[in-house]
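Only one protein chain is missing from this complex, and each of the others stays in its spot.
Should a chain be cited, it is by its letter among A, B and C, assigned in written order, with residues numbered from 1 in that chain.
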Amino acid sequence: MTEATETTEATEAATPHDDSLHHDAAGAHDGPHGYASDKAGYLKRMRRIEGQVRGIARMIDEDEYCIDVLTQVSAVTKALQAVSLALVEDHLGHCVVDAAKASDADGAAKVREASEAIARLVRM
Amino acid sequence: MTEATETTEATEAATPHDDSLHHDAAGAHDGPHGYASDKAGYLKRMRRIEGQVRGIARMIDEDEYCIDVLTQVSAVTKALQAVSLALVEDHLGHCVVDAAKASDADGAAKVREASEAIARLVRM
Amino acid sequence: MTEATETTEATEAATPHDDSLHHDAAGAHDGPHGYASDKAGYLKRMRRIEGQVRGIARMIDEDEYCIDVLTQVSAVTKALQAVSLALVEDHLGHCVVDAAKASDADGAAKVREASEAIARLVRM
Partner (left out) sequence: MTEATETTEATEAATPHDDSLHHDAAGAHDGPHGYASDKAGYLKRMRRIEGQVRGIARMIDEDEYCIDVLTQVSAVTKALQAVSLALVEDHLGHCVVDAAKASDADGAAKVREASEAIARLVRM
């Protein structure tokens, strides 16, 4: 129950995107998403990260030392950034490359969209 | 079951620290940890982040668009960094300030330790 | 004199890359580099950043307050990251897109190389 609510909030917090953009481009190549080839790997990484986040809450609940909590938060942040970088590479290698082959306009739109996502990653 | 295992892994993944350092310093001021005054607030933030992480796994499982997954991973990374910055401020304002008042050596040790934690935050 | 030496050091500090990779790919499309269309704009930004760096040295030399120096260092770091993001976008939109159109192997090699550069940007 709580879980469902939290997840909804999380999804709502996401920056909205232009649906027409990727639907069109998806239509252009009819292929799966960039991460599809390693979906199980990504799910495993996310479950591990979820466990780490829960571990941090436990550390706080048990009054562990601030610096140890901080070290663990940095470790999780790093793990999330590694997931982001893997998603970017998969996206460039599939969606962007496919769009570039489909048409110049599709390629340009995908490059623009990917660049904005990379900027969000860097400008955290 | 799975949860407990994951949490243990998460804790083991933490960089070990020199126990003597903060125990001594803690002894010097006998105070609570820096985040103690807002423990409930930190726990709430971590639970929300846990829900967001679970939401990302669901997005991947339901084959949502790469860029939308990426946007959500960036949002969670940002939320974790906000927690880190709050922990740093609480740590400086309590543990470091108390150590500085206790003795020059305690203050210097705490500043060193805090600086290393800040570097881990920046050099992600 | 000093300038020349410093510049040489700077260039040597760069991570070496596999020359055959981009020469081949360059040969595949015979086009200019990604940033060529706005070379003057990039040069102007770098000259401005050089002036800011010199300004920071002056602030230190004149014993200005640490936090003010820090604020200025953060501003320059941000300006450099903006240049990096612009270079990434230009590179994706020209070199990577051209390689993707030339052949699957060229596209894959360019995506790999670009992803590594993005990782260096994020993992600072």
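Note that a contact is a pair of C-beta atoms (placed from the backbone, for glycine too) under 8 Å apart; a residue touches a chain by one contact, two chains touch by 3 or more.
All figures in this text were calculated on a predicted structure; none of them were measured in a lab.
Colleague: Since one chain isn't shown, list which residues of chain B touch it in the complete complex.
Modeller: The list for chain B reads 81, 84-85, 88-89, 92-93, 96-97, 100-101, 107-108, 111-112, 114-115, 118-119, 121-123.
Colleague: Need a quick check: the contact residues on chain C for the chain that isn't drawn.
Modeller: 2-3, 5-11, 13-15, 17, 22, 26, 32-36, 39, 42-43, 46-61, 63-78, 80-81, 83-84, 87-88, 90-91, 95, 113-114, 117, 120-121, 124
Everything below uses one rule, namely that only the chains that are shown with their structure count from here on.
Colleague: Name the most central chain, where centre means the mean of Cα atoms.
Modeller: Of the chains present, the most centrally placed is A.
Colleague: Nearest whole angstrom, what separates the Cα centre of chain A from the Cα centre of chain B?
Modeller: A distance of 21 Å separates the two centres.
Colleague: Can you list every residue of chain B that touches 2 or more other chains, as numbers and ranges?
Modeller: 124
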